[in-house]
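Selected chains from the complex are presented in situ; the others are not included.
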């Protein structure tokens, strides 16, 4: 099998969108005729019924796509909400958003005492939280989604458990947000000194 | 450039840092005569000239200069074996050795990982978004897989202020610069004094901290210092009218 065919196959695999013959030629340093020959070889390899993937001609070029034979299994594997156990960072971030929404990322960071970029990105990607406008300082605000309520079996946000139940110092009367921020600052200071 | 090649031009020595280190360890140069502060300044000058900080080199430099400082300070201070039996000769070296070996271990592991990553060069995974049909999640399919208690617990954990660190197992911070400053100022209110007088009966750590405090007094312009010969007693005199010292001290 020609090396060009192998390279073209890899490029089509990597590219999220269809790739034109001209772009394939430029990337491989070959001329368009050679690329067309490689594509013809690939066509034979990807003949219908042979593989789980298909070589498709679409607007804008050529793309690899899955064969419909895999549709049902793909839905079972990938279309269900992804609900692996929450990491501690994710649980903390999600709890802050759930109780304080809308809440900005800098505020989450201050409460946790450590940056929350990766946890909030994962929660957003899984559809647990979503953007809810911007704060007066331009920071993105987050709120929880309907999927979040579903996955936690909640009718509404009113169903969240009382925080006081988990609070080791319920005698403190200050507002939840202030208490969280104060504890966060303390934690950040202490952790730095350990 | 590595730390080893850092060029030094000191009164007692001129050449690369690693040669100095070797000579010190071979006892061919007396560490007491090596001005460590000048080495640090040379390094800072070098950093400034280069305009960037190579963390690996900086780490190596810090480990080495810290080791030298530690050795030199032990050479300078009178020993008090009865008081600090835990500071056996060689113990600091053992500790330093253990740390250098540990750092070395992970430096090698790091080289292995870097080589591994380089070996996977050219192995790319696909990172395309899922086709639209697979991206839609049917809300009705989503059951309750998490318990809300988890959220309350996570938030409760964030409300908790961490316990204060216990420093009970540390014996070093028994004496503070502030305490020794107060002590020195009290002595100076009565007129001129000497370092020996100021540290009479004190242990090693107190002697060291008193020296810091004395340098602080000097920096503030509260005292003048005179030492006739190396290791001789240091004469300390109030530098300003006594009323001013009292004012500062109060």
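Letters A and B mark the chains as written, and numbering starts fresh at 1 in each.
As a working rule, contacts are C-beta pairs under 8 Å (C-beta built on N, C-alpha and C of every residue); 3 or more make two chains touch, one makes a residue touch a chain.
Just so it is clear, the model here is predicted, and its values are computed rather than measured.
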### Task
Quick one: state the whole-complex stoichiometry, one entry per label shown.
A x2, B x1
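The rule is simple: only the chains that are shown with their structure count from here on.
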### Query
Taking each chain's centre as the mean of its CA atoms, how far is subunit A from subunit B in angstrom?
42
### Query
In their complex, what parts of subunit A are in touch with subunit B?
10, 13-16, 65-66, 71, 74-75, 78-81, 83, 86, 88, 91-92, 94-96, 98-99, 111-112, 127, 146-147, 150-154, 159-163, 165-169, 179-180, 183-184, 186-187, 190-191, 193-194
### Query
What residues on subunit B touch subunit A, complex-wise?
124, 126-131, 133-139, 141-162, 165
